[in-house]
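So that we are looking at the same thing, I have put the structure below in structure tokens.
Left out: one protein chain. Kept in place: all the others.
A, B and C are the chain letters, set down in written order, and residue numbers restart from 1 in every chain.
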Amino acid sequence: MITAAALQHAITAADWEALRPIIWIAGGALAVLLFDLCLPRGAHRISSVLLGVTSLVWAGGFLVRNYHTPYAAFGGAFLSDGFSVVFQGAIVLATLLSLLFVYTFEERISSAGAVALLLWAASGAMLMTGAGNLLILFLGLELLSLALYALCGMASRRAAREAALKYLLLSSMASAVMLYGMVLLFGVTGSVNFSAFLAPPPGNPLYLVALGLFYVGVAFKLGLVPFHIWMPDVFEGAPLPVTAFMSVATKAGMLAVLARIIYVATPAGLANKVLLPIWVVAALSMIIGNLAALSQSNLKRLLAYSGIGQIGYIVAAFAGATALGLRYALFYLLAYLFMTLGAFAVIAALSDQADEGARLVSYAGLAHRRPMLAAAMSFFLIGLAGLPPTVGFMGKLLLLSSVLNAGYISLAVLLIVGTAISIYAYAKIIRVMYAPMRHEVVAGAMSATWPLPWIAIAICSVAVLGLGLYPLVPSAVLPLVK
Amino acid sequence: MLFWFLAVALIASAVAVVTAAKPVYSVIALLAHFVTLAVVYVSLSAEFLAVTQILVYSGAILILFLFVIALLSSGVDSFEVGPDRLPKLPMPALFALVITLVAIVFSAAHAFAHVLPVITPTSQLAVGSAAAFGSVATFGAMLFTSQLLPFEITALILMVAVIGVVVLAGDHATLTPPDHERLRAIRRREREAILREGEAS
Amino acid sequence: MLHHAVGISAHYPLLLATWLLPLAGALLLWSTGPRIQAKGAVLGTTVLGAAFVTALLSIPDALRAADGYVGAQQPLVTWLPGMSLGLLLDPLSLLWTLVITGVGFLIHVYSIGYLAGDRAIARFFAYLNFFVFAMLTLVLSDNFLGLLVGWGLVGLASYFLIGFWFEKPSAVAASRKAFVINVAGDVGIMLAIFILFAQLGTLSYGGVFAHVAQLSPSTLLAVCLFLFVGCAAKSAQVPLHTWLPDAMEGPTPVSALIHAATMVTAGVYLIARCHPLWDASPDARAFVGVVGAITALVGAILGLGQWDIKRILAYSTMSQIGYMIMGVGVGAYQAGVLHFFAHAFFKAQLFLGAGIIIHALGDEQDIRRMGGLARKMPFALLAMLTGTLAICGIFPFSGFFSKDAILYGVLEHGHPYLYFIGVLTAAITAYYMFRMLFVVFAGQARTPASVGEHAGHAHHAPAWLMQLPVALLIVPTIGIGWLAIGGEQSPWARFFEPIFGASLQPLARLGMSEATSSLVVTSVVLLGIATAFFVYATPQALRNAPERLQREGQRMPGMLTHAFYFDDALDGLFVQPTRALGRFCAATVERDVLDGGVHDITVGARWLGHFFRSFQTGFVRAYALVLALGVAAFAAYYVLVGVTR
Partner (left out) sequence: MAVGELSNYVTLSAVLFFLGVAGVILRRNPLVMLMGVELMLNASNLALVAFSRAWGSMVGHIFAFLVITVAAAEAAIGLAIIVVVFHRSARVDVDDVTILKG
């Protein structure tokens, strides 16, 4: 008694082609685990990182190909269009850079397990970017979240375990709220496809409430005020590579979902009213995130708060749902990626397995001990503050122009105010690093054991400066409507 | 009539889960809740789901809960020991819950009373024949054709669960004394020295 | 293929070379510096010399008229939506380019001698080259974006250079202060750019200036004022000037190059460059003119009370830039730019001369401990004297022509009060500059160490390395004023005809002719010099100079202890009140109003930060409650929207 419609859908090779980057990454994770069983004891860490990087690079190659051949795979369940491919590229990049910090894990943590989980988390985020229906979105989100729950707790520090517990409880609650929103959406429209939400049944308040619950989940994952409350704690406690991954890859996945919902699944007549809360939380994030960053004494925590503000900027760019806004948001996402991960790379370069170099006191007089690291950190912070000649400035300029184009003057003003506040927060770190040294003992207390973070610092510096001077804004097409 | 009976049972067991004095009681209440839910599924012609509900939830998840309760040896104690450090929490929490609940229920009643289809007798279902709806065969066919992708992803999710638990527990089992203990102590002293100097200035 | 991909077609290779050579030098020195140290200094200097030569060679490009504009336009970035970035070499940017590379080259040469033996000399030259690159980016850009990039980069380079001796806590503090104030200025320019881009959709100078008429008067005023915030920060205008005297903590060549000749005049460049905006906004012109005049006066008054030779020069720089800003602010663009050109040479010369003295005395900067250097250091006297005559505006030195041009321009554009302030400032300038000159060179030596033995300096660089650049600077200090003779037919006016030709015209002829104005200015200047002479350089004054200076330093009223009636009268009538005013400005206005205001804002922001942090209690259940409240807020909003739809 199989319905005819169900069987008519034949899966072809093209369907798997669209998924190939994700398959490579998920398969790479398996390879990492298998090799870990075979290799001698000393080679675990390096082989895991190398295999992970290899699979990510391969996946990147397939992404380049997919960029030019948009395709709605599995009957529109997974949309591989220019839009989602750019987001997937950002996730691949962020994962790759995060992998370079893996050595900061403690010795007895299974690095293969950590790398595999990171890769699977990346697969989940990538699935979210192309999700064409609620099932794939939900599964991608859960794949990402579940892997991250475990990753957060992968350190023997109490803080890491506390972070894992908090993330688990709060995120699963938020996921459940979002799931309930999805269920109600299905109930109202009778379909799980995003495209069906374009034409909601008339005069149905439940549709809006469902969207509201859905947006709660989105705002939670993006860390928009007041749903940001978990972020500082989790970012501070989680192991460094995990924090780095979460600060970009998770956000990229959810931003893609938000963009798809705004650009594809929001009826034009309703957009103003439906999206108002999103602009409000974005505006709150820009201000409160940067304000709270002012008096932080842990860099990971400070970057969490600054990330709250930065994501607020990006979400603001979606205001008005203009094509320009989407392109510039994508560009700023790349900018944010390189600046944030660059800063994390500096922290990683100052970390070893005994200590994550994230406390601000460790940075006192850094400019005199490690001038290159201090310079790199200052550069990334200048970028995050949005000053020239970095990509942060260019990105913010473009964001602002798109927000103004869309006619959201108040958002633009708040964006500027937030930027002004954030300059204080970042200048504080630079000041600490360049303050005169008064304590000689600290010299040489921290040392980078691996050259890997230097690679990340180099990549990020070149990108932050290069994209700042030659901004290659992706000409990604608007999300595919299927 | 059956619906109201089941509804009362579901709500009562859920309340019991939330309010039970000991974890073990919560698990038992949850078991009752899940089984009742399976009955509701059957009543809505979701046979396969009903079976899954019993097998997965009652058979696997609840057993896990029981294991952990045994492991943490707090299962027999009552839940809240020690002073409540957030005594003002319940009122705003209930406030938030009631607002959201009213919002959903109000709009749901509004929506489904007038606009959307009410639940129809099985014979009028759009899908194939009445017997096919909710059956294992239809379900399986969908899962392996039109819904193949989600099904494949669940495999990944289960893999993440397995590896994640192994990694977390493995960390816990192989507690070797860390090599960095001495180093860490030295650094802590240094930092405290800097801090003191900072405070003094 | 490459040029197609990157979007660069090299129409003007010489211009590109001028722009990129210093960058290449900086990168080379950064990467190889620690190994080649002293050779690195020569390398950095050679690179800059090459840049100067290419700049000279591109003069014909800059003067070539084509397609309705004059100059060389070199596109760099052409693929951005609504944005095209590139370089523009026209008479205005050519002038700055020549000064930056030319004076920069001389100062590089000087630095080889000044910093010989420093452990990090290659790093110093890397910074210097980087600064030149940043400054060239600023002036050569053909759009606001490149301008801002250069604007930020010069601030960064200045920060590095002020803090070059980072072992000195005061140097680090000074560099930080300069950086913070400059960043505030950057934000002002950024805001102006945002407004322009939002309103006009373009950032190229040509595009913006062609559509000035589209901007409403209030928008235009806002843009001008935001731009001026940047100018005020970079060019040390009241009330953002406080970083400049502190910046003297950097090495003296840095003070000469960055904090006298080039970077601090970026504000003058910006206003001159954006003159169509100012032409269209009388309110902005009035405001900028007033701020410039106040800066000129305040700088001069503050200069009265200083004992540190470099700080005196710093305040005089601030005062002179005040003149320039006043000039370009009221609309006398050519006069303001001329004063920049003249000032670049004579102020560099003054600083380098002071550097020779400081170097010779073993890093002594207090003029009370100098004295009687005229016989021992005749070359330094020559350098300082010509520079001082120029800054005071004595015929035939360049300052005479440029200062007169500004003052008369101010009058011509209808600002008699500003004219009066300018003339008063000229008198005070003459007084404190000659005060410095007399105290340093006249009378008996007050230095414990004997001159010429390089106390504290173990190295001996050849003396000509430091003297030659100064000697070369004296030539333009005497010569360039003559360019401006002849009014509208002068070489200077014809040079800038394509830039400022269509701009604001002065009011109808005034009652006072330019010659009369010159006479007025010259006489008050001579009055100031005479006063300084009577206070500091009469035989009686010189005989007990140490005690007198000591007493003045201790800020004691001298009526009873002073033997000379005239001296004491002057002191009581003139010196003490102005010094008191200077102290008041320094103590009350600067510390309480400015620093205090900034402090309050910071504290307020901190407090808010703490407030929002206080929600972060650490209790996961409290977080869950916050989530639930958020959910409730969302749900309530959407239900209301759904019902009212």
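Observations
To be clear about the criterion, a residue touches a chain if its C-beta (ideal position, glycine included) is under 8 Å from a C-beta of that chain, and two chains touch if they have at least 3 such contacts.
Everything quoted here is computed from the prediction, not taken from an experiment.
Touched by the hidden chain within the whole complex are the displayed chains A, B, C. Taking the complete complex into account, A:184 is the one of A:19, A:115 or A:184 that touches the chain left out.
Considering A:138, A:318 or A:434, the position touching the chain not shown turns out to be A:138 (whole complex). The chain not shown here is touched by just one of A:56, A:96, A:126 or A:163, and that residue is A:163. The set of subunit C residues touching the chain not shown comprises 613, 616-621, 624-625, 628.
Taking the complete complex into account, residues 1-3, 7, 10-11, 14-15, 17-18, 20, 23, 26-27, 30, 33-34, 37, 40-41, 43-46, 48-49, 52-53, 56-57, 60-61, 64-65, 67-69, 71-72, 74, 77, 79-82, 84-86, 89-90, 93-94, 97, 100-101, 104-105, 108-109, 111-113, 116-122, 125-127, 133-134, 138-139, 142-143, 147, 150, 154, 157-158, 160-162, 164-165, 168-169, 171-172 of subunit B touch the chain not shown.
Residues of subunit A in touch with the missing chain: 134-135, 138-139, 142, 146, 149-150, 153, 158-159, 161-166, 168-169, 172-173, 176-177, 179-180, 183-184, 186-187, 190-192, 232-233, 236-237, 296, 301.
Simple rule for what comes next: only the chains that are shown with their structure count from here on.
More C-beta pairs in contact connect the chains of A-B than those of the other pair, out of B-C and A-B. Annotation: 66 Å between the Cα-based centres of subunit B and subunit C. Within subunit C, residues 629, 631, 635, 638-639, 642-643 each touch two or more of the remaining chains. Shared interface positions of subunit B, i.e. residues touching 2 or more other chains, are given as 103-104, 106-107. By the touch rule above, subunit A contacts subunit C in their complex via residues 165-166, 169-170, 173-174, 177, 203-209, 211-213, 215-216, 219-220, 226-227, 229-230, 232-233, 273-274, 276-277, 288, 291-295, 324, 367-368, 387-389, 393, 397, 400-401, 404-405, 412, 416, 420-421, 423-424, 427, 431, 434-436, 469-471, 473.
Subunit A meets subunit B in the complex at residues 1-3, 5-7, 9, 11, 19, 26, 33, 73-75, 77-78, 106-110, 113-114, 116-117, 120, 123-124, 127, 135-136, 139-140, 142-143, 146-147, 149-151, 153-154, 156, 184, 187-188, 201-209, 352-355, 359, 361-362, 364, 438-439, 441-442, 445.
Only residues 85-86, 89, 92-93, 95-97, 99-100, 103-104, 106-107 of subunit B touch subunit C when the two sit together in their complex.
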